[in-house]
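Input: a single structure, listed below in structure tokens.
One protein chain omitted, others in place.
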Amino acid sequence: MADELVQLLSPEGQRVDHPDYECSLDDTAILGLYRDMVIVRRICNEATALQRQGQLALWAPVQGQEAAQIGSGRALAPGDFVFPSYREHGVAWTRGIPPADMLRIFRATETGGWDPQRYHCNLPTIVLGDQVPHAVGYAMGIQRDGAEEAAMVFFGDGASSQGDVMESFVWAASFMAPVVFVLQNNQWAISEPTSLQTKIPLYRRADGFGFPGVRVDGNDVLAVYEVSRRALERAREGGGPTLIEAYTYRMGAHTTSDDPTRYRVDAEVEVWRHRDPIERVKALLAREHAVRSSTFEEVAAEAEAIAQALRADVLAMDAPPATDMFDDVYAEPHPWTEAGRAEVLAFAEEAR
Amino acid sequence: MADELVQLLSPEGQRVDHPDYECSLDDTAILGLYRDMVIVRRICNEATALQRQGQLALWAPVQGQEAAQIGSGRALAPGDFVFPSYREHGVAWTRGIPPADMLRIFRATETGGWDPQRYHCNLPTIVLGDQVPHAVGYAMGIQRDGAEEAAMVFFGDGASSQGDVMESFVWAASFMAPVVFVLQNNQWAISEPTSLQTKIPLYRRADGFGFPGVRVDGNDVLAVYEVSRRALERAREGGGPTLIEAYTYRMGAHTTSDDPTRYRVDAEVEVWRHRDPIERVKALLAREHAVRSSTFEEVAAEAEAIAQALRADVLAMDAPPATDMFDDVYAEPHPWTEAGRAEVLAFAEEAR
Amino acid sequence: MATTTMTMARALNEGMRRAMERDPKVLLMGEDIGKLGGVFRVTDGLQKDFGDDRVIDAPLAESAIVGTAVGLAMRGYRTAIEIQFDGFVYPAFDQIVSQVAKLHKRSKGVYTMGLVIRLPYQGGIGAVEHHSESPEAYFVHTAGLRVVTPSTPHDAYWMIQESIAHDDPVIFCEPKSRYWDKGEVDLDDPGPGLFDAVVRRPGTDVTVVAYGSMVKTALRAAEAAAAEGTSLEVIDLRGLSPFDTDVMAASLERTGRLLVVQEAPPYASVGSEIVATLTERCFYSLRAPALRVAAYHVPYPASRIEDVFRPSVERVLDGVDRLMEYDQ
Partner (left out) sequence: MATTTMTMARALNEGMRRAMERDPKVLLMGEDIGKLGGVFRVTDGLQKDFGDDRVIDAPLAESAIVGTAVGLAMRGYRTAIEIQFDGFVYPAFDQIVSQVAKLHKRSKGVYTMGLVIRLPYQGGIGAVEHHSESPEAYFVHTAGLRVVTPSTPHDAYWMIQESIAHDDPVIFCEPKSRYWDKGEVDLDDPGPGLFDAVVRRPGTDVTVVAYGSMVKTALRAAEAAAAEGTSLEVIDLRGLSPFDTDVMAASLERTGRLLVVQEAPPYASVGSEIVATLTERCFYSLRAPALRVAAYHVPYPASRIEDVFRPSVERVLDGVDRLMEYDQ
């Protein structure tokens, strides 16, 4: 594994040399990434708590994958467009999406959550792999517009087995589409280990389609950032697609409905705890950049404030009116849908 | 291309050495393959003629791909099971399927054609790629039965882009299924060149899934035979799947409905004419094995007789009774289907 | 007569266990069905007892799950597939419609497509998108498939066994909102046939036809209607393809009024078909047009408002009222 994995920062927070990649970030930028990760983890913990308290229908924790998501998300330019799956809260954060908006689908008050055009970030896609051809198609649109932009799409180790994902590889290669595929290999697809989906490292899937695949230490935010930046640049410059396998770990349950004790052992989780993506940056910052503990405390306090605001926002989030279901189904009124609306309104009228 | 292509016989009929493969066939066997190819081509020509004469609804010519199909088909053991697409008349021939049966779907008198269990050969599958997971599932059945058998499945360069094909690769690798994938790259998918489906050689697709891929000269029956034999043995012995790309050419139209002059140039066809799969074996046999021209004439005469018998069989092939459509839709009677049968029968009764 | 009380989830589990014990060719395949026992625990413990050769955790690709089950069927195996949620069956649609439904015909009966596709379907569990769909109409419309749906633990226990043993492919729709409802299971007597409708509550004024989750809703409505003096006959359809026209017609001929209740959107649905079929069959008995209470022509909504989307007791009663008004 070691020799195929791009790493710029060891689990202990030591810089690591790599023949092809080097860290381009200064103190402030690295502190920024640290801040992002701390906040995202805090948001995630708050969401989990909210779910436990019955305030959310479900939550898909991101814990452990913060570096994979912040590193790649922060490498995006504002004009790029990103296609998350359902666990990409970190990516959403980098796009400026208000945390409360990320939780709307989990509070089950809507099926989207934000304006995808405004944030240049597609809505969460739950059907595994469905968003991947969307990203490729979007990238084909970029080509037709002659724009210097890229699309980036996220999916998991499990989703990598879906036909739609692999058809997307065919298309991206064939049309040299400016798209970066980010496969977060968090070792598990609910209860299924990655070894069920593949016998060889997943980044090598790209070999079969004729574009580069690279495995990066997904818990090393510096490496993820650099690998993503390079791939995005390549895409924007017409170099075609790249597959990035961010090798990481889902520290929590698949979702709050899941019980991971049924399928994995604590020892494994322990091993990964030592590779925590946040701790290693903190160690680096403290040692190399002499960031003081007061700064870390400030970040923690900011995260706390964001979490509290999130909590308040979520608690204030009401179910939409029943007729919401009829809105925006069609761009122009469809009589069958409108018949339903009329029925619901009449029913409500009667009930009063 | 040359260095990646397994070839044991040059277009001129000269033996070619290969570091990994050598020809294991004796005179008789080679003559047998020659005979197969001549007969299959003659069947194909007869079918084309029948279509032109309005006796078939459609025909998908195999011309040019005889070696790819005979070489692989003859490598199968009787207990193996093969899954053709719609152009594998050569493969069907190697399974002992009566030529008339191959033409039933093209005469549009039925949607199958033969008893798949009897010949250990699945029925033609028209939806691109659909048969590929069937082969993998069948191979998983072989594993569960503890049998020393293999499944072999055929599909085209165009079909290789279908999700079902690539999901099948995932499965075959994951379960180490005893299956051999034969991708006949005949350079065209109707009007689309292979370069639209992939920018790198298709046999390399296997790299991304972690099992061997090999490109064989699909117009060299000796090479196809040896490569297939090796892959089948490997599968039967528990070594898992192999992807064989048989690099060949569709000399004729996609089907009799197609007009290839709209999308490809004659010069290309000419180039491939010099690589004809039958001629090179003939040259070899004549030179190296001193097969006399009378033998070739005997083979031609036999092929002619088969073609004439085929013609007679096809002309005698009537439309089934109308109620045939209701038979075998379900294993046990389904009232909705039976209601249709009753209606058709009543209608026929009335009309009399 | 051995009867035991259990949930529908448990009943399915026990039913599959019996099917696997009886026939070594029975396999289970699906995502997370092994160690995890499925996200609903319906296959809990089965991999432990029957091994991972028979209870197969599948890579995440529904089309290949169905496609390989077809290949296994060609080799004589009977695979009961679990699709994790209704909304994830669509990637397998091509294999189901073009292959599963057609191979028995194409092979002139040589292949037995004795596979079962288990679909936890319908809503009512407060889930996120794609986890509450009612796709049964797609399969009912498709010739070559059979479609059934139990509404009680007893039926779940027996119908899953009968579906696995059936030589035709069966789309087995499990009303997930009823997984945790308990009921009596008679372990010896299956009762009605796999596609037979059952009168769950006799009545005289209106024939209410429901299936899956809606049977309970219809029964509650009947309770409420009785209190107001209207007598509903509640029929649990059980078989959707084929469905039991005789039982429905016999009832409709007595009541003269038909109400179909379903969780699926109304247009070109199972409800449309029941109305069309029964209207033709019982034309002269109809005192009112057959009506439907269904979901609406919208994608399944955010689940905080799903109770408005799914037919409620109130909406069933409203349908009853509309029917009763016709010939007054």
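The first chain written gets the first letter, and so on, giving A, B and C; residue counts start at 1 in each chain.
Everything below uses one rule, namely that a residue touches a chain if its C-beta (ideal position, glycine included) is under 8 Å from a C-beta of that chain, and two chains touch if they have at least 3 such contacts.
Since the model is a prediction, treat every value here as computed from it, not as a measurement.
Chemist: Among the chains you can see, which ones touch the chain that has been omitted?
Modeler: Looking at the entire complex, the absent chain's contacts are A, B, C.
Chemist: Based on the whole complex, identify which of A:K199, A:R262 or A:H334 touches the chain you can't see.
Modeler: Of the listed residues, the one touching the omitted chain is A:H334.
Chemist: From the list C:T4, C:S272 or C:S312, pick the residue that touches the absent chain.
Modeler: C:S272
Chemist: Which of these touches the unseen chain: A:P98, A:P133, A:P193 or A:P212?
Modeler: Within the whole complex, the residue contacting the unshown chain is A:P133.
Chemist: I need the residue numbers on chain C that touch the omitted chain, in ascending order.
Modeler: 63, 87, 90-91, 93-94, 97-98, 101-102, 105-106, 129-130, 137-138, 140-141, 143-144, 241, 264-265, 267-273, 275-277, 279-280, 283, 288-292, 296-299, 326
Chemist: At which residues does chain A meet the chain that is not included here?
Modeler: Touching the chain left out of view, chain A contributes residues 81, 110-112, 115-117, 122-123, 125, 127, 130, 132-145, 151, 163-164, 167-168, 170-171, 174, 327-332, 334-337.
Chemist: Which residues does chain B use to touch the chain missing from this display?
Modeler: 57-58, 105-111, 126-128, 158-159, 161-164, 189-192, 196-197, 257-259, 262-263, 319-322, 324-326, 329, 334, 336-337, 339-341, 343-344, 347, 351
FYI, only the chains that are shown with their structure count from here on.
Chemist: Which chain has its C-alpha centroid farthest away from the centroid of chain B?
Modeler: The chain lying farthest from chain B is A.
Chemist: With chain centres defined as C-alpha means, what is the inter-centre distance between chain A and chain C in Å?
Modeler: 36
Chemist: For chain B and chain C, what's the span in angstrom between their mean Cα positions?
Modeler: The separation of the two C-alpha centroids amounts to 41 Å.
Chemist: Where the CA atoms of chain A average out and where those of chain B average out, how many Å apart are those spots?
Modeler: 44
Chemist: Spell out, as numbers or ranges, the residues of chain B touching 2 or more other chains.
Modeler: 163-164, 167, 170, 174
Chemist: Identify all positions of chain C at which a residue touches two or more other chains, and write them in rising order.
Modeler: 59, 61, 63-64
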